[in-house]
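Pasting a structure below so you can have a look.
Apart from one protein chain that is not included, each protein chain of the complex appears where it belongs.
Chain nomenclature is as follows: A and B, assigned in order of appearance, with residue numbering initiated at 1 for each chain independently.
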Amino acid sequence: MSALDTPAGLDVPRHHAFSRFCRAFAKRPAGLAGLGLLVAFGVLALAAPLFIGDDQLNVIKVDGPQLSPPVDGYPLGTDQAGRSVLLLVIWGARESLSIGLIATALTVVLGSTVGLLAGHYQGWIGKILMHVTDWFIALPSLPLAISLSAVLGQGAASITIAIAVTSWTATARLVRAQTLSVEARPFIERAKVLGAGNTQIMIRHVLPNVMPLILVSSTLTVASAILSEATLTFLGLGDPTSVTWGSMLQAAFLGGAVTAGAWWYLMPPGIAILIVVLGFTLVGRAVEHVLNPRMVGR
Amino acid sequence: MSSLTTAGPAKAKGQGVRRSDLLPYLGSKLVAALVSFMVTLVIGFVIFSLMPADPVRTLTRGRPTSEAQLVQVRLQLGLDDPIWQRFLTFVGNTLKGELGYSWQFQQSVSSLVLDRLGPTLLLMGTAAALSIALGLWLGIRSGWRHGSLFDRIASSSSLMLWSVPTFWLGMILLIAFSVGIGPIPSLLPAGGMSDPSLPQEGWAHIVDVAKHLVLPCLTMVLVVFAQYVTVMRSSIIDEMGSPYLLTARAKGLTDDAVRRRHAVPNALLPSVTMIFMHLGILVSGAITVESVYSWPGLGYLTYEALRIPDLPLLQGTFIVFSASVIIMNLLADVVYRFLDPRVRAQ
Partner (left out) sequence: MGTSNSRRGRSALAACALSGTLLAGVTLPAGTATATASSSGSAAAASAPSGQGETTLRVKMSGSGVDTLNPFLAFFDGAYDVFAGVYPTLNSLDEQGSPGPYLAESWTQSDDKLTWTFTLRDGLKWSDGTPITAEDAAWTLNLIMTDAVAGTANGSLVSNFESVTAPDATTLVIKTKEPQANVTYVSVPRSGIPIVPKHIWESQAKNLKDYKNDTFPLVGYGPWTLTDYKPEQYAKFDANKDFVLGKPGFGHMVQQSFKSVDAAVAALRSGQLDYINNVNPTQFKALQADKNLLTIQEVGNGWTGLEINYNARTRTGKKIGTGHPALGDPVVRHAIALATDRKTLVAKVRDGLAVPGAGYLPPAWPQWTWKPAPGEETPFDLDQANKILDDAGYTKGGDGVRVDPKSGKPLELRLGIHADDTDDAGISNYLKGWLETVGIKLKIQTLSMSALNSDLAKGDWDLLMDGWTTGPDPTFLLGIQTCAALPKDDGTAGNTDSFFCDEKYDELFKKQLTTFDQAERAKIVGEMQSILYKADVNQMHFNHNMLDVARTDTVTGIVTGQPDAQGMYPAQSYSFWGYLKATPAAAEATAAKEESGGGSALWIGGAVLLLVLVGGGIALKRRSSADDRE
């Protein structure tokens, strides 16, 4: 990501740049495939309430066999309460994806703010911010996330915060570097001469130029946020009553699915995580390539 | 999970040429590391003091307890001291190497950590060595011939493995190799570090531990090596356009020799830095793997601490993990300094 120091097409009008970006992206099949996977999952997750009702998820209403292998009507078998694993995986996409996306949004906001400020105010403010960033980089992320969510209490909210707090540093460094390079350009000088204030320069001039980079890094952040969510939930820090891929795996593991050989319960959530993480990674890398043509073959 | 800090397989941060002298350089790095450590202590303390908890009731629920006993336990755990006093005791003790007093194990956290350090180092060391070797070798191969079938298999499988949750991979391997596949019942033990019914010394013991090590180690290697492949591959590709390689080829060196004597040494630089930085992260990967395989190390200890939660113990493991990351980063800086020919030449 840090290799992205020469984003293409930043000085040309933005809508123009966007269509050029789309054309370039369309030439990258891996990225397209990743995008396809993501769109498919996204659509499923969004449309889930249309075909999954309370009747199929509410434990007091379902009447399927308990922990049964795939049978008629239950293509991926059932869980211990008799719910369809297929529907659970689809429903789980909602929570898992939204935790991943919200955590990423938090990460991006936090990281960009710190990075932008540190890059713009190069005096003591910038120095302090960079020191803080360095300290956070030195903290081991999983133990920190575990400790944080243990302190904040179980649940999706604390997991989201823990992920954001442990992953904003990369964005901050990236944005700071980019801010420095943008601010060195003549048009910022021009704006300053014309009397633009600090806020105006940062928001109106620097931010739009840093934005593409933030988007790239956030695509990759979603991937790791989803992995982190699953890991933290698996370690028992999530909400065991909600349906996410992580909590399904935790329930399967604690409930003895390994011993029962309930592969239909264990495989689908893991594969769903794999596909989505892979999707985000492929898209992120494709975007990175498009924005930085120097990265041939990577 | 290495995934928490690095968003995807990323390239090492490029560090410019350093012109300072060696000693001041090392000194400044050391000071920075110490400051980092102090900040870690503060952050650690703040996080764990925020948490409302009543460990006494949790711990004593196993036995019938009287009020006098509850008071005694609170006293023993130092729960009634004012917060500033707890902070001073905490910093003082940590610098002395004492990490507090575990609630659930009723003994010093330092002794618990020391007990578990060995198994974690064994697992991590083996996993790190194997994944570095495998990652670098694959990275060099696929970078040198990027686009080849070999490269495509290596890159896509490492990408795939990177996307897998570590604990899930652990569970799958557990079922496959420990519960049994088809007619072959169970190839490897399901958990722990040794079979206690065998003698605990000599060759038999070493073989036994090695058998227990296979699955946790394999899980970690599979997830971690992908990062090294990506980094090494990128560095090699970076180097390939360099003019000095053209010169080397022009001298009539074989492709193999150009790769080994020129491209690899130069490309190693960013990778080595990256590897050291990742070693610290690897430590935390131990948490999930050790939990799945009941490997009696620091990660497992963290998991144990999480159950109550046993805050002094959680805090202790947090500090140890942070310290290891800080030390690895320091080493990365030092190694970089020694390896970089441009810096050495000064």
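In this section, contacts are C-beta pairs under 8 Å (C-beta built on N, C-alpha and C of every residue); 3 or more make two chains touch, one makes a residue touch a chain.
What you see is a predicted model; the values in this text were computed from it and never measured.
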*Among B:I140, B:M240, B:V292 or B:I326, choose the residue that contacts the chain missing from this document, as touch is defined above.*
B:V292
*Could you tell me which of B:F276, B:Y300 or B:F321 touches the chain that is not displayed?*
B:Y300
*For the full complex, which residue in B:V91, B:L130 or B:I172 touches the chain that was left out?*
B:I172
*asked:* One chain is left out of this view; which of B:S36, B:S194, B:S234 or B:S271 touches it in the full complex?
replied: B:S194
*Which residue among B:G27, B:G125 or B:G147 touches the omitted chain?*
B:G147
*Pick out the residues on chain B that sit against the missing chain.*
52-55, 57-73, 76, 104-108, 111-112, 115-116, 146-147, 149, 151-153, 155-157, 159-160, 172, 174-176, 178-183, 185-186, 189-197, 200, 291-294, 296, 300-301, 303-304, 307-309
*Using the touch rule from the top, list residues of chain A that touch the missing partner.*
27-30, 33, 58-61, 66-67, 69, 80-82, 150, 153-155, 236-241, 250-251, 253-263, 266-267, 271, 274, 278, 296-297
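Assume only the chains that are shown with their structure count from here on.
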*Report, in whole Å, the distance between the mean C-alpha point of chain A and the mean C-alpha point of chain B.*
23
*Can you list the residues on chain A that touch chain B in the complex?*
1-3, 134-135, 137-148, 150-151, 163, 166-167, 169-170, 173, 217, 220-221, 223-224, 227-228, 230-231, 234-237, 249, 253, 258-259, 261, 263, 266-267, 269-270, 273-274, 277-278, 281-282, 284-285, 296-298
*Taking the complex as given, what residues does chain B use to touch chain A?*
1, 3-8, 10-11, 13-14, 32, 35-36, 39-40, 43-44, 47-48, 50-51, 146-147, 159-160, 162-168, 171-172, 174-175, 179, 233-234, 237, 280-281, 283-285, 287-288, 291, 302-303, 306-307, 309, 314-315, 317-318, 321-322, 324-326, 329
